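Would you mind keeping the following structure in view while I ask a few things?
Every protein chain of the complex appears in place save one, which is left out.
Here is chain A:
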Amino acid sequence: MPMKQNIQRTILAVAVTAATLAGVQPASSAEALKIGISAGLTGYAATVDRAWRDGVQVAADALNAQGGVMGRKIEVVVEDNRSEPQEAVTVYRKMMSSDNVDVFISGCVSAGNFAAASMVAKAEKPMMLCSILPQQAAQVKWAFTTLPPAGFEVEKRFEYLRDKTDIRKVGVLHDPTPYALLQKTVAQDVAAKYGLQVVGVESYKQDDADLSVQISKIQAAGAGAIIKIGLGGTTLTAAKNLKQLNSNMLMLTSLEDLAVFKPVAEVLGDKFFFVASPSQVYDALPDSATKAEIGKFLGPWRAKYGDRDPNWASRGWDGVMLTVAAIVNGKSAEGPAIRDNIEKITGFQGTTGVYNFTAANHQGITQNPFVLATIAGNQVKIVQ
């Protein structure tokens, strides 16, 4: 008899579990709007892509607290591409075939987004990216980016050198990522416009332990400043190497997490400058529509993450808000409809600037939103 009771209990438990699963989970999954993120949660892009992911999640939480989008809750699916293109292809495929995501709001690993772009385009899923856009027209059709044009970061640094220093020869030190290569090319192309000459271009790998040979070559070529392009701890290595070489060159770096810059500033002091986004210098900004929009994001962001760097997270927030605007405007969460309606977004105030998309322009930020900043006394200060 006890055995019979046990069997009955087991059958009952299985039935209740099955009913729960059948009755609740699939229904909520079907209703949720699924955002897929391919992000380099490990590897060289970990710092920025983890921030991007968290910004997307904060935006989703904020929207869900207001009832979601068109009555549907937003669900964020995140996969780690380990900052590797091969892994990115695998995780994109997994999110399309297993998770059935509706749209991608993916991180800053350009090569990974490029590698998967063709596959994603065939599936007619829009991609709102942190990285630069893919190169082929058929892929660009389905890809949009919150990233300002690569030239903006370079031009902001060149403006400072032209306006505030006597330095007229610079060297470029860059990693091999597509975004860095793009910036390098821009630097070579526009230097003359700012009265500058690029006298040395050197590359490095993100896991290089020493950059002093590259820096020595740039110095020997007569450069007075290094335009450093790339993410991760190599900025700190470059700073240490400059000091070890007793070099007087300035170092002006591209966008990066403020947590990376603080030890760099301790090493180089007033010889160190960096490109900053508006959200990184929020407190120093004058009142404006951009500052007001950043304030909307910083509220929930700081409540959850304190004084963690907001730059990439704020663009992740923008990515969600732009996508939701397209869904609401088009009254549809189907891939083609989202894509068509993102192209129609103009004058959209985001945390990084005003987005103006068109069919011919999938890079929404068209006016340079960056500032050049430095760190003095542990405080971020705008210098240009």
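Observations
Assume a contact is a pair of C-beta atoms (placed from the backbone, for glycine too) under 8 Å apart; a residue touches a chain by one contact, two chains touch by 3 or more; residues count from 1.
Criterion: contacts and distances are computed from a predicted model.
For the omitted chain of this complex, the UniProt record lists the protein as "Branched-chain amino acid transport system permease protein", which is one of "1,2-phenylacetyl-CoA epoxidase subunit PaaD", "Branched-chain amino acid transport system permease protein", "Gas vesicle protein" or "Tryptophan synthase beta chain". Across A:151, A:263 or A:330, the single residue that touches the chain missing here is A:263. Here the missing chain is touched by one residue of A:86, A:244 or A:361, and it is A:244. Remark: the omitted chain is touched by one listed residue; of A:57, A:81 or A:214 this is A:214.
Looking at chain A, the residues touching the absent chain are 42-43, 46-47, 50, 176, 202-205, 207-210, 212-214, 216-217, 220, 232-233, 236-237, 240-241, 243-246, 257, 259-260, 263, 267.
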